[in-house]
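The structure under discussion appears below in the form of structure tokens.
Excerpt of the complex: some chains, original placement.
Should a chain be cited, it is by its letter among A, B, C and D, assigned in written order, with residues numbered from 1 in that chain.
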Amino acid sequence: MTRGFYIGRFQPYHSGHHALVEQIAEEVDEVVVGIGSAGDSHTARDPFTAGERVMMITKALEALDLTSYVVPIEDLNRNSVWVSHVQSMSPRFDVAYSNNPLVIQLFEEAGVEVRQSKMFNREELKGSEIRERMIAGDAWEPYVPDAVVDVIHEVDGVERIQRVNSVDDAPTE
Amino acid sequence: MTRGFYIGRFQPYHSGHHALVEQIAEEVDEVVVGIGSAGDSHTARDPFTAGERVMMITKALEALDLTSYVVPIEDLNRNSVWVSHVQSMSPRFDVAYSNNPLVIQLFEEAGVEVRQSKMFNREELKGSEIRERMIAGDAWEPYVPDAVVDVIHEVDGVERIQRVNSVDDAPTE
Amino acid sequence: MTRGFYIGRFQPYHSGHHALVEQIAEEVDEVVVGIGSAGDSHTARDPFTAGERVMMITKALEALDLTSYVVPIEDLNRNSVWVSHVQSMSPRFDVAYSNNPLVIQLFEEAGVEVRQSKMFNREELKGSEIRERMIAGDAWEPYVPDAVVDVIHEVDGVERIQRVNSVDDAPTE
Amino acid sequence: MTRGFYIGRFQPYHSGHHALVEQIAEEVDEVVVGIGSAGDSHTARDPFTAGERVMMITKALEALDLTSYVVPIEDLNRNSVWVSHVQSMSPRFDVAYSNNPLVIQLFEEAGVEVRQSKMFNREELKGSEIRERMIAGDAWEPYVPDAVVDVIHEVDGVERIQRVNSVDDAPTE
């Protein structure tokens, strides 16, 4: 039995992420999806709470026939203990999936196997791109799983990102 | 659609917890299980990591026909923001289940409906009781779901709690 | 112009504290009242939030003809920087009032003048004593200023301390 | 009886802030002034300590016939619990005053009424503008209440901001 670990901020969880999980699902028996920067929300860069992202991902994964875990992971702001922190919040895993050079470096220094993953339609399927579409009032729904559209509507996510977009990320100017 | 929230430390997740989740499942459509004190581990009182507890609960819930979320929640050590913190880490919920007077007080001050839940065989099905059994080398397996037995064996949990039992909870004596 | 600093947890602010402030007011031109452990609330030992304590003290001091400042101070949990932390949260002061040996030690190591203060009716005018009375349902109103009675009633303070009294101070048992 | 809450960083408290408090004072019975980012000081953007800002505001409000509270509020760096944190540090309030879109969003999601406030002479009465004047050695005194001029002189505030202006905001370059 092998278990794979895949981490991202998922602001929001989009179809590129989803395609990647499907790919991972073919290589391992179980998948852990780690939600990074779980404590951040209500900013232009991190509009959604951890709980909202848990809901997006769990709903989107229901369609797949796969044992999965969706785990919010708060920042410790200390790269040197990041791998241990992630490991303590997640079921044990055998391989980590990432294309982020820092994530790769940290896992490799800790002796964890890392597999790089093919990216899908990287120009459009990109968190920053999709958030820009929300802010501009453009169509963003085609780029995320249907379940994610529902969650974002339920929490008035588009209105939120449009409002907080005009400020820095602290409540006091 | 209603969603219920149930929080505990689950050190470990035992048959009393499980009976309660089954009961909750009859009242709501979806259940969020919040794992409290997620950052604590390797002590006599909190032997298991959040990830190990995620695994215990997810595996135990697989048997139920229920949409569920299992969410580790780190302590902020500040009762006055605890409800907001829990809400930010969890999918939105309509009702919280608890018998803990502080949890009830905090949710009620925040305007969240709380339902108290029937407890099952409270003398034996109690975390502290089961941990004592592990430490003493007595049989603990009858008091937890089978899936939990597997997880605890996989992580050498009994050996761990026996070893850390002899110290205070900090690495420097 | 001299300014005095007086710190306590004020759970709740009682007539002994108040008599002390009146005494300090005769020695200095302005008084800063620092509310310690400002982040703690909803426990048997620390039932009231910082904001509730700010209200108690401000209302009680209105009767005095005195320029005063009421400043909540969150714990940093590090004795060695405690004086600097207090000084950064407070208007500059010339003398600190305390009978707590640790507070005296820390201020004196930092070169701040400390004056010990006469205590008033210490058997009855004691936070722990008054909280016990609230929990037991005994009369506590005679031991605090009238303004404090109002605040505690307004926030249902007695009901709160009675409910949280039965638990440890963390939401997860 | 209604109580209004008004939050800012107040680096420094200037005549625009003051005009706003005067306006609020006409609508409510009591005002709470919350000092945000209370832990920040000694930078070009946040030159003054919380205690210095407490003094500025308290002194400036003495002229008004108004029950007021001046409460430093340290950052928790977590937008999702910000409202609860503010509420725990402040006397209970009925309405919040703000023009900051994030503050408005957070209070509204929490069900708190927000009133937007008229701004006064926004080109000149702006913290960043006044700090620039201090750094450049230009006249800044006309833009703040007299009491604030006194406090800034007492703490050698202009010399401080000029010196720290040349560095990033951490002591180690």
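Going forward, a residue touches a chain if its C-beta (ideal position, glycine included) is under 8 Å from a C-beta of that chain, and two chains touch if they have at least 3 such contacts.
All of these numbers come straight from a predicted model, not from anything done at the bench.
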Report summary line: Since all chains are copies of one sequence and 4 are in place, the complete assembly in this file amounts to a copy number of 6
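Note that in this section only the chains that are shown with their structure count from here on.
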Report task. Moving only to chains each one touches, count the minimum steps from chain A until you reach chain C. Result -> 2
Report task. Count the C-beta pairs in contact for A-D and for B-D, then report the pair with the higher count. Result -> A-D
Query - Centre-to-centre distance between chain D and chain C (centres being mean Cα positions), rounded to whole Å - result: 25
Report summary line: Separation of the C-alpha centres, chain A versus chain D, in whole Å, is 36
Report task. Go ahead and note the Å separation of the Cα centroids belonging to chain B and chain D. Result -> 42
Requested in this report: Scan chain C for residues touching two or more other chains and write them down.
Outcome: 39, 41, 49
**Report entry** Graph class of chain-chain contacts, one of line, ring, star, complete, other
**Finding:** other
Query raised in the report: According to the definition of touch, which chains form touching pairs?
Result: A-B, A-D, B-C, B-D, C-D
Report summary line: Listed in rising order, chain D residues that touch chain C in their complex are 38-39, 41, 49-52, 54-55, 58, 62, 67, 69-72, 74, 87-92, 154-155
Query - Residue numbers on chain B that touch chain D, as the complex places them - result: 76, 78, 80-81, 83-85, 87-88
Report summary line: Interface with chain C, chain B side, in the complex: residues 7-9, 36-37, 75, 77-80, 82, 100-106, 109
